[in-house]
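Step one of this worksheet: look at the structure below.
Not every chain of the complex is shown here; the ones you see sit where they belong.
Should a chain be cited, it is by its letter among A and B, assigned in written order, with residues numbered from 1 in that chain.
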Amino acid sequence: MAFLEVNGKKAYYEVHGDHESTLVILNGIMMSCSSWQPFVSLLCQHFKVVLLDFYDQGKSEYLVENYTQELQIELVKETIMALDLQQVTLMGISYGGEVAMKFAVKYQNLIEKLILANTTAYTNQQLRAIGDAWVYAAKTHDGKQFFKNTIPPIYSMDFYEKNIDWLNAREEMFARLFDARWYDGFIRLVISAEAHDARGDVNQIKVPTLLIGADEDIITPLSCQIELNEAIENSRFVVIKNCGHASMYEKPIEFFSAVIGFAAIGEQSFKI
Amino acid sequence: MAFLEVNGKKAYYEVHGDHESTLVILNGIMMSCSSWQPFVSLLCQHFKVVLLDFYDQGKSEYLVENYTQELQIELVKETIMALDLQQVTLMGISYGGEVAMKFAVKYQNLIEKLILANTTAYTNQQLRAIGDAWVYAAKTHDGKQFFKNTIPPIYSMDFYEKNIDWLNAREEMFARLFDARWYDGFIRLVISAEAHDARGDVNQIKVPTLLIGADEDIITPLSCQIELNEAIENSRFVVIKNCGHASMYEKPIEFFSAVIGFAAIGEQSFKI
């Protein structure tokens, strides 16, 4: 629970546990360090867990000017350097996965393994249109407008069917929690992802890489991870069934089984 | 190009061609008779084509009170009776499919074949949440808000990638075309579908039935048509690849091949 200052901008991070191997987690766009609290005690049995709020997210500094994801990549690097982290598994989901894959291209020597969940090498035109819609809704500063726009495509049909009360309660909570500063930060985050296109670069990733996809992910469908799987040599790929974009919330046991198991194995060759 | 009056409410319909067998087409929620114009000359080679605007749609009457889809079912029945249609293949897409399947349960003797495209037996919680979002956006009467909310999930990723200019042009057009009356009609249409649940009834459908699904349909995913396929005895089922919810726009040749072919064959048994 501390702050790091990079070029005069403060960023919030948390370090949990003192395990030898480290898991650095990069958030999706609507998440923050607090999104991972339900899983911290489990993860601490296997990792030193480092959580980090991107700029314009959670308790990190809210900026004024627009920027690209490059700024967040540098923040991740400064965090790893400042904490002198070793044996790092870097895991990113969605927006965090976009940052993680470009981090891996640029600073491969700082990490040992890479886990990319529900993410894409490229902000395609449909994803950009979805982002535009989210920005347009965020600009209204109307929590209901924002929730109704952003949440239905995040979860699977089955999750909606079974958790409608929890989802309705969250709609109330969104309307209460989010303020102008939050919406403006969210808008800058969306804009920073608009130009994301690592399709020509991800083939440089040589660290052991696990891809996690979900068969009902609408935001970053399986085809996005299939493309990553073809581009990243020796990348591993598992799919969670009956699951939408927020896979660690919908299917935490499947999600963290893959994370903990892959971090334990990494890359090995077996003589069969 | 004429009007029918049922219980004092005027409904618009079009009859094209004079083929012996008839195709009655029921629109999706944001469509109208004019949506089918590009395909009328093709279809007239195979059918007398009957187009119909539901209440609160296109040139039909805009209502004031809310209603259920039962009202639209009766409109379809009155149209078929008034025009004394014979050898009717009834085809509905999305909202039109919901009306068509319940029409088939109720007035099976009036039709010979049934085609249900990109539709569902049940407005599940996720689909209801999407509907709520559309209603909320429509209430702003802001064409951009409305377009950005409703359109991205309607098409496939690939279609977005290749047709972004056409889609952007449509966004401009929506903002120009839609007025308060249209938005209020749209809202009532969404509300009329909220209680849709024909899961317990569709097993009564005995006319030859074709289901058309699209593998990237987000609004009514393949699982919806799989459920219909299991419920409707002897229903036939084809899937269009790389295609979203507006399948007749994205893949007209695949879509109308299935329609024309199935209408030609219907149900036959072959001694293999």
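By our rule, a contact is a pair of C-beta atoms (placed from the backbone, for glycine too) under 8 Å apart; a residue touches a chain by one contact, two chains touch by 3 or more.
All of these numbers come straight from a predicted model, not from anything done at the bench.
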Overall number of sequence copies in the complex as this file defines it, 2 displayed: 4
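Just so we're on the same page, only the chains that are shown with their structure count from here on.
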Rigid-body rotation angle, subunit B and subunit A, from Cα fit (steps of 5°): 180
Whole-Å gap separating subunit A and subunit B, where each centre is the average of the chain's CA atoms: 38
Residues on subunit A engaged by subunit B in the complex (per definition of touch): 124-127, 129-130, 132-133, 136-137, 140, 144-145, 148-149, 151-153, 155-157, 160-161, 164, 167, 216, 218, 221, 223
